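What follows is one structure encoded as structure tokens, with my remarks underneath.
Note that one protein chain is taken out, while the other chains of the complex remain in position.
Naming follows writing order (A, B and C), and every chain is counted from residue 1.
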Amino acid sequence: MAAPVPGVLAAFDHIDGALDAIHELKASGHTDLTVYSAAPNHEIEAAIGHPVSRVRLFTLIGGLTGCTAGYAMTTWMSYDWPLLVGGKPIASIPPYVVIMFELTILIGALSTVAGMIILSIRRSVRGKPFHPRFSDDQVGIFAPCAAHQADAVSRVFTTHGAVEVTREG
Amino acid sequence: MTAITQPGPPLTQTHAEVTRDVVATLGTPSRGYYLALFGAVGMFLVGLGTFVMLLKDGLGLAGYVHPVMWLVYITTFVFWVGIGHAGTLISAILYLFRSPWRTAVYRSTEAMTVFAVMTAGLFPIIHIGRQWIFYWLLPYPNQRMLWPNFKSPLIWDVFAIGTYLTVSTTFLVVGLVPDIAAVRDKVSGWRKKVYAMCSLGWTGSDNQWRHYTRGYLYLAALATPLVLSVHSVVSWDFAMSIVPGWHGTIFAPYFVAGAIYSGIGMVLTLLVPLRKVLKLEHMITEYHFDNLAKLTLLTGSILFYAYLMEYFVGWYSANTFEQTTFFRRAFGPQWWAGWSMIICNAFVSQLLWFRKIRTNLTALFVISIFINVGMWFERYVIIASSLSNDYIPYAWAQANPTWADWGILVGSFGWFLMYFLLFARTFPIVAIQEIKEMIPMPRRKRGGAH
Amino acid sequence: MRKLAVLGTLATMGFAVGVVVTSRPSNAQESGRPAPDSIAAPMLSASDTASLKGPRQPIFFRHDIHAGQFKIDCQYCHYSVSTATEPGIPTVQTCMGCHLVVAGSDSGGRAEIRKLRTFYNERDSTDAPRLEWVRVHTLARHAHFPHMLHVAAIGPTACGTCHGDVARMPQVWKVNDVNNMGFCINCHVERNVPRDCSTCHY
Partner (left out) sequence: MAEVDRGLDRRKFLKVLGVTGVGSAALGGCSTDKVEKLIPYLVQDPNQVPGKATIYASTCTECSAGCGLHVTTREARAIKLEGNPDHPVNRGALCARGQAALQGLYNPDRIAGPMARNEAGDWVKVTWDDAIGRLVRALLAAPGRLAVLSGAGAGTFSDLFRDWTEAQGGQFVRWEPFDHEAMRAANRRIFGLDELPAHDFARARHIVSFGAEFLETWLAPVENQRGFAEARGRVGEGQEGERGMAKAVYIGPRRSLTGLNADEWHATTPGSEALLALAMANVVLSERSGAPPDANALRGVLSEYTPQRAAEAAGLETETVLRLAREFASAQPSLAVAGGISAQHRGAVDVCAAVNLLNYVAGNVGETVLFGARLQAGDGYGALRTLQQSMTASQVGVLIVHEANPVYAVPAESGFAAAMAQVPFKVSTSAYLDETSAACDLLLPNHHALERWDDAKPRAGIHALLQPVMEPVFGTKPTGDVLLETARLVGGALGGFSAVNFEAHLKDAWASVAQAAGASDTVEFWRESLRRGGRFATPEPTVVGLAAGVRLQLTEPALDGDGEFTLLPYPSPMLFDGRGANRPWLRENPDPVSKITWHSWVEVHPDTAARLDVRDGEHLRLTSPHGALEVPVYVYAGVRRDVIALPLGLGHTEFGAYATGEGVNPLDLLSADDGSGFLPYLSTRVEVERTRGFTKLATTQGNPRQLGRGIVETMPLPLAERGLTVAQSYEEQGHAEHEINPELEREAIVGWAEVQQEKQRFGGYADPHPKWGMAVDLSRCTGCSACVTACYAENNIPWVGADEVRRGREMSWMRIERYWEDGAHDGGASHAESAEARFIPVMCQHCDNAPCEPVCPVYASYHTPDGLNGQVYNRCVGTRYCGNNCPYKVRYYNWFAFAKRAFPEPMSLQLNPEVTVRARGVMEKCTFCIQRIRSAQHTARLEGREVQDGDVVTACAQACPSGAIVFGNVRDPESRVAAARQHPRGYHLLEDLNVRPSVTYLAKVIHSVEA
């Protein structure tokens, strides 16, 4: 396990309390929050204010790669050992569009997943505390902070109705 | 529109209840489940035994005749590919359309998709004459320096089915990850360890959700054209040929509609008993069935239209070959298959105009069985009846399926059900996180922030 | 027909005598004076075959002696190679054409030649022993390889292109996997000759 990150972990039953806490912490300079939720939540997203995920770039590049690969593979392979079938040209583009399309989707999808994994790993949750109830019905907020800030942060959490506040590290 | 915008699950449910109820489905299964599983495995073994016989003696064991060179195996292949389509339609297209009713059912339909496509994927291998060299269809570098023929619709099939299987599996797995994490956090012992491994370190952190939701959206966007393309490509297996009764321009939309129709039929067949067995009545409700039934009605009507058009074009073309084919489809030696298809698909689906029937689960189940049978017959008719009387009358012949055909068909159902049952028992069959997304989290103050 | 056979036998015998005569100098190479263009074949006996590459044959026939040392042309024994699709395995009669006269220079060789003579002499008896060479090069039966065209196209080095330098092999082994389509195709691509499927497969 990675070394524990020092900070304060809070659990909320109520979404509005959690949002208020996020806003307040962000206002007080705690931008590096980790917010756990059991389901994606627009309000949390908005509160944290991350830019749009760059996954779409992976999708685009993957898709274009697939399309190109589809074209290149079919055409090259046709000419590598030219064989005539049914009076059609050696490399006949219309049927190859199907292959191009399929590879666009295939590589696009796989690179999207790869993008999701890579991007998620880049901002790792390693060492950050987690509680199983976050995947059930609570919202968890972890604010990494030095020991001297812990009290202030804990206070913000309690004010906004955190059901449980623990200090880590 | 009101029906669609009305959210699915009862609002009284809380996030905790959702987790609890869904995780409960993974508990010790009932005797009924084991019976079903044994039944499925038994059916699979029947298929396996038949396949071994085919490997040993050859495809002649099946009912093929010259010139009906494709029969039950390709029929069943198309049938299973078609089944898959409903899943992707519900999970991807309806996701993009933000249809709220999909959430409760999409996981099961998507699992059905994956297993149906897995089943379908077996058939090209079973069906070819030299099963042991099926990999020659893949473009891999070899010492013979040979490549496959990309002009062949069968190679398109390889790519289409391969892509479809990969993408729909990916889509299913991606959707499962947060739910597995939820299960992980609810169970203990070795199961926890297994689920922990499968959850890929999911915590539901804001960053994970950020990329996840985007990625999921794009996957849905990529899967959407697949729904249309895969069965179009499968239809081109037929439409690209010159067999009368096959080479119709209508085939792609006709097949896609048929695929979705049959897929929803299978969804209904599976969900009606499943929600009972897994006690999910409060999550999968009449509302969902009503919507599924409407979709069935829509695609069934498209199919009805396609049937009419086929006959119309056959007549209008003034092409003697087409005319003969369609005449014999309706009144030839295998008229019973032709009429089964029309009655089961075109006529029975029209019953769904009635709300009473749409919301009556018993009726829906019966209709869904008709749909399954009818759609299997549709492919059988298209394949067997078109091939049995094409251009050269002297070569006409009727095929009669044999035990080897039925054995593989039964086996395919066994194989499919086996996986589906194992899945339903192992992974959340209802998408936990998406249902939670539908249920607003409790607030301290009434009104809320936004 | 019979006349032809007689003529053939006579010609073979004549050739054998010639070989014996011309092989005299090559005896000298054992004393370290190899004849020009002639390859010295090592002294080996049948008991050494196990250590040699290639399958062990019923008669320890030395291609290195016949083709290497004595420089007998491949087509002398494999006579149909330039006219027919099959190169032909020489008949025992062909061997006997020489070995009626040539008895071998060392005891090992003499023993092998005695085996050959046994096969030949007992040819008419009802339970005659059968000479079964172990096949080294086999081509799948769905591939047609007309030997004569390849010999005509490639010329004198044709045999070695696929079979390796048999003239240096005490016991023939498989140098190239001729039953490997890539092996054929490489050559066809290099030489820019047809590689249409139906050139070989029909």
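What we mean here is this: contacts are C-beta pairs under 8 Å (C-beta built on N, C-alpha and C of every residue); 3 or more make two chains touch, one makes a residue touch a chain.
For clarity, every value in this text was computed on a predicted model and none was experimentally measured.
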| item | value |
| --- | --- |
| Where the missing chain makes contact, among the chains that are shown | A, B, C |
| Selected residue (touches chain absent from view) among B:T203, B:T324 or B:Q433 | B:T324 |
| Chain C residues touching the omitted chain (full complex) | 1, 4-5, 8, 55, 80, 83-93, 119-120, 123, 128, 130-135, 138, 140-144, 146-149, 152, 179-180, 194-199, 201-202 |
| Chain A residues that touch the omitted chain in the full complex | 79, 81-92, 95 |
| Hidden partner interface residues of chain B, rising order | 57-60, 64-67, 69-70, 124, 127-131, 133-134, 136-137, 146, 148-149, 151-155, 158, 237, 240-243, 320-321, 324, 387, 389-397 |
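The working rule: only the chains that are shown with their structure count from here on.
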| item | value |
| --- | --- |
| Between A-B and B-C, the pair joined by more C-beta contacts | A-B |
| Distance from chain C to chain A - Cα centre to Cα centre, in angstrom | 71 |
| Chain centre separation in whole Å, for chain C relative to chain B (CA means) | 64 |
| Separation of chain A from chain B, taking each centre as the mean of its C-alpha atoms, in whole Å | 29 |
| Multi-chain contact residues (two or more partners), chain B | 145 |
| Residue numbers of chain A (touch at least two other chains) | 81, 83 |
| Contact footprint of chain B on chain A as seen in their complex | 13-17, 19-20, 33-41, 43-46, 48, 50, 52-53, 55-56, 59, 63, 73-74, 77-78, 80-81, 83, 85-86, 88, 92, 95-96, 98-99, 101-103, 105-106, 108-110, 112-113, 115-117, 119-120, 123, 125, 128, 130, 132-137, 139, 161 |
| Chain B-facing residues of chain C, complex | 180-182, 185, 189 |
| Partner chain A, residues of chain B touching it in the complex | 14-16, 19, 139, 145-151, 155-156, 159-160, 162-163, 166-167, 170-171, 174, 178, 181-182, 184-186, 200-215, 218-219, 222-223, 225-226, 229, 233, 236, 432-434, 436-437, 440-445, 448-450 |
